[in-house]
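Removed from the display is one protein chain of the complex; every other protein chain stays in position.
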Amino acid sequence: MKRWSMKHVASSLAAAAILTLNAGGTVSAAEPPANFPKQPVTIEIWWHEYGPFTAYVKELIEAYKKVRPNVTINPVVTSSGDINQKLTVALATGTGPDIMDQDASFYELYYAKGVLEPLNLDVFGAKSYDEVAARYTPGGLAAATFGGKIYALPYQGNSMSLFISNKAFAEAGLNPVKDAPKTWNDMIALGPKLKKVQGTRTVQKAFDFPYHSPRWEIQMFQPLVEQFGGRLLSADGKRAYINSPEAVKALTLWRDVTKVTGDPKTTMNTPSNPNQDFIDGRTAMWVTGPWATSQIQQSQVKDAFTVVSYPQVDPAKPHTIVYGWMWGVNKAKPEAQKIVAWDFIRFMLAKPDDWLAKVAFVQPVKGVNETAVAKNFPFFDVHMKDVATATWYIRSEYTNEIGQAVGRAIERTVYDGMEPKASLDQAQAEVDKVLKKAAP
Amino acid sequence: MTAPASSKDRAVSVPAVRGVRWSLASKQAAFGVAIIVPTLGILAIFRFLPMVQALYLSLTEYDLVHPPKFAGLANFASLLQDPLFLKSARVSLMYVLFSVVPVIPLSLGLAALFNRPLWLRNVLRSAVFMPVVMPAVVMAVVWTFMYQQDGVVNTILSWFGVDPVPWLRSSATSLWAVILIGIWRATPYYMVIFLAGLQAIPADYYDAAQMDGAGTWATFWHITLPLLRPTLLLVIVMNVIVAMKVFAVPLIMTGGGPADSTRVLPLFIYQTAFEFFDMGRAAAMSVFLFVAVMLFSFVQVRLFTRQDDNR
Partner (left out) sequence: MTNATGTVGPRAPAKRPAGSWRTLRKRQGSIVAFIVLAGVACVTLLPFYWMASSSLRTMETMFSLPIQWIPDPPNWKAYVLAWKAQDFSRYLLNSGFVAVAITLSNLLLCSLAGYSLTKFRYRGRGVMFLLILSTMMLPLEVTMVPLFLIIKKLEWANTYQGLIVPFLVDGFGVFLMRQYMLSIPNDIIDSARIDGASELRIFWMIVLPLCKPALVALAVFTFREAWDMYIWPLIIITKDSLRTLPLGISLFMSSYGTSWDQLMAIAVIGTLPMILLFFFLQRAFIQGIAATGLKE
């Protein structure tokens, strides 16, 4: 990537001149970068199934054919539950795709294993990684940057906010905007007003924490710990603070909120659909991301919902979470294919407002909130406000082990009544063992 | 049976000249070997070779990306001190024990009930057999649905005054919920094998027994059961192997939770390999599984074949 041509310089100048919200770079789509292969090239791209997402990526593949006629792109769509295993075996046997799609928390692991190709600066018409990063919101590429280089680009960075059922609030004589909880104490106070019990059955929960996967459990637990002033992992990811006093406070709060607002035994939420209870009207309040908007609108809830900021321990010091999915390029592929792969990623990400309009995915790029689509997107300002105070989902080579250990600790306390401290001590011991294995 | 080198050719009963007998016997043996060769070839390439490689991987440190590094017995040593592994092994053992033991009398009992005249026998047999034809993914999804707090199972239980059971939502009940559907699916499976075995028993034996005036129970105990020995061996060994390898159902229904209460060994092996990228350790875990099942099967086969050989 050291070769610099006049064409390249020209395009970078153009990039500097035109300030767009074009996240993928500003090289004109019609004009391939200097080192772009002229011969026919075929690349394979894998992504996880989600109706609107699949439709949009397929549309992008068709559009790309028109500007790069010598490129053939083979799409492979796999369900989200299976893509990890398929990708892992493929990487292990050298048969992986050129472009991979994976949850952001996996990239630290992939980087450690050396399977990722760094972003091709020529293709993006940038002189440095900082230049690319400058197009993103602060911290937008935090989960994709290792050792000063960018190794992946997110197509969705999901903040988490509180979704409220207008119907449930109205039935309880509450106003979804005015009476919305700002703190966890507000939440506890609202619990009895919104929770409905018939005999032994909980018919409606006021609020529910997620239990259907360790991933979602961490998505709720991590910001709670941070709101108490703690953290789960050290900055270098080498030490864990699972049983810190802040974490114990967080788990105690989790348990106490659940007692008043929810019923962990009554849930239809599954990894296949985390929002099931909310769209069925079994939960009055539920924390989820902007991507859920279209699903909720298409359900019986329709537009009768309100989104407010993530509840806090102290609203003066807000902490929320962001997680996402990213595109990465397989290092093991021939050079020409890797250039094409990055070029197609740049092409795909070029229109953040289309991503928002067609898939309801929010790219963490600057200026996305200025677009017409964003202005019409329900509660977009709330999502932007929450993403501004967000930390990325814990990143470590051992995210999966840590996630499972913490998930188990939560379940021990909520389902089996174990004391938060004892439960987290056990998780800490489990995680320490894993981290020790890493640094002998 | 297991010591063929020294055994005599009991299957070949052609008398007369020694030479003729030998050539006939070896010709027959050659045919016998020839017809098993395709099976051995396919199994050698697609089962045995990968198996040997997997066993080798248990002695290595292998992250699925970099080449495996030889590590001796390190994986095994660390596993024996890992409470998570021991917990998972315990869950697996519970699963095997409680999903195998009830299935044998249940499936044999059902087969025996169906092996007699009965009103609507064919309809009932088809109905009872149905769980076998339900694909595993479908079964896991449908039962998850039915096990919900306000689901079908609890609704039916409420007719009998039973309070709602938090089937998949409590460490105390989740394993039992998974075991119950294991039994639901396995019982008809083995019922059919027992039925096939029952049908291989010549009717003369029953006639003779009836002549002697034996009751149903006596006939079953003294004639049916001894003659079912080969089938019994098959069912016990298969049942244990299948139960030891159960994977898709807990994965889809509980993901191993809550709090690890349903994380059977194959599920932990899967997570260790593909979520924690530690194939060496995963392979070492499966060696424990392999040795356990192999020992059990070997003992069973020995136990059952010794008597078969003395027929």
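Letters A and B mark the chains as written, and numbering starts fresh at 1 in each.
Here is the rule we go by: contacts are C-beta pairs under 8 Å (C-beta built on N, C-alpha and C of every residue); 3 or more make two chains touch, one makes a residue touch a chain.
Here the structure is a predicted model, which is why all the values come from computation and not from measurement.
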item	value
Sole residue of A:70, A:299 or A:391 that reaches the chain not shown, by the stated touch rule	A:299
Candidate in contact with the missing chain, chosen from A:35, A:78, A:185 or A:391	A:78
Subunit B, residues in touch with the chain not shown (by the definition above)	1-5, 7, 9-14, 28-29, 31-33, 35-36, 38-40, 42-43, 45-51, 53-54, 57, 64, 110, 113-120, 122, 124-139, 141-143, 145-146, 150-152, 155, 184, 188-189, 192-193, 195-203, 205-209, 212-216, 218, 222-223, 226-227, 230-231, 233-234, 237-238, 241, 244-245, 247-248, 266, 269-270, 273-274, 279, 282-283, 286, 289-290, 293-294, 297-298, 301, 308, 311
Touch residues of subunit A, complete complex, unshown partner	44, 46, 48-51, 53, 74, 76-82, 85-86, 89-90, 92-95, 97, 201, 203, 268, 270-276, 279-280, 282, 291-292, 295, 299-300
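The rule we apply is simple: only the chains that are shown with their structure count from here on.
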item	value
Touch list for subunit A against partner subunit B, complex	84-85, 88-89, 91-92, 109, 113-115, 200-202, 211-214, 263-268, 270-271, 398, 400-401, 404, 407-408, 411-412, 415-416, 430, 433
Subunit B to subunit A touching residues, read off their complex	63-66, 82, 84, 144, 148-150, 163-164, 166, 169-172, 255, 257-260, 271, 273-277, 279
